[in-house]
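Notes for the one structure printed next.
A single protein chain has been removed from this complex, and every other one stays in its place.
Up next is chain A:
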Amino acid sequence: MNILLNVILGLMLTIGIYAGAKRLYRRLPKVYLSPLLITPVLIVIILTQTGVSYETYNGGAQWISKLLGPATIAFAVPLYKNFRTLKKHAAEIMLSVLTGSVLAMLSSAYLAKWMHLNSSLATSLVPRSITTPIAMNVSEVIGGVPNMTAVFVIMTGILGSMIGPAVMRIFRIRGDIARGVLFGTSAHGTGTSKAFEFSSLSGTISSISMIVAALFTLGTAPLIMALFY
């Protein structure tokens, strides 16, 4: 098959469905209509129905994934604009992100053991709450399967942005700081874009929390794993 055609089809399919899903979500902002849920589901259905493999699709779509790096760097802008507020709240952000990150690793490992998942699955689940590139890195270091970790990271992001608002309601978690910390620590970049829906301060706190959580997990995961086994 023509490679160029594949690239164009992969790109058009992804961007077209995403644009449609985004318009729908703007009109009907329901959790189950989130573009990050609807778009992949529709694409998977189309691919399986037409018998196109993931590798063929990703030949074109990988060019979209390549923007994840530049987009992560772009977090420097809200970071710079909100630096004063962040400095003022540095203590609560640090302490709560560290608490959340330790519990993310331990609860993933313990719940996986409780569910009788095999150890390579359990280990791959441990870094699932941090941003994809670092999570894959951590997974490799502690003996997981980086590709599986990537899938769990995405699952966490989608589920996290779906259940986040309900958790905030039930546990009466209010305020821009607490909301930002909640989304950034539990659901990385996906949660951060959800946090930006609440306020730009929440979003920025969330992006900081995401970065702190990623670096902290990177540094402590081997230690936590040693404690666990």
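Simple rule for what comes next: a contact is a pair of C-beta atoms (placed from the backbone, for glycine too) under 8 Å apart; a residue touches a chain by one contact, two chains touch by 3 or more; residues count from 1.
Operating definition for what follows: contacts and distances are computed from a predicted model.
K.L.:
Which listed name, "Holin", "Spermidine/putrescine import ATP-binding protein PotA", "Peptidase M48-like protein" or "histidine kinase", is the one UniProt assigns to the chain that has been left out?
P.N.:
UniProt protein name of the non-displayed chain: "Holin".
K.L.:
Going by the contact rule already stated, which one of A:104, A:142 or A:201 would touch the omitted chain in the full complex?
P.N.:
A:104
K.L.:
Going by the touch rule given at the top, which residues of chain A touch the chain that is not shown?
P.N.:
14-15, 18, 35-36, 39-40, 43-44, 47-48, 54, 57-58, 61-62, 64-81, 83, 89, 91-93, 95-97, 99-101, 103-104, 107-108, 111-112, 115-117, 121, 125, 128-129, 132-134, 137, 147-148, 150-152, 154-160, 163-164, 167-168, 171, 173-175, 177-179, 181-182, 185-187, 189-190, 192-193, 196, 209, 211, 214-215, 218
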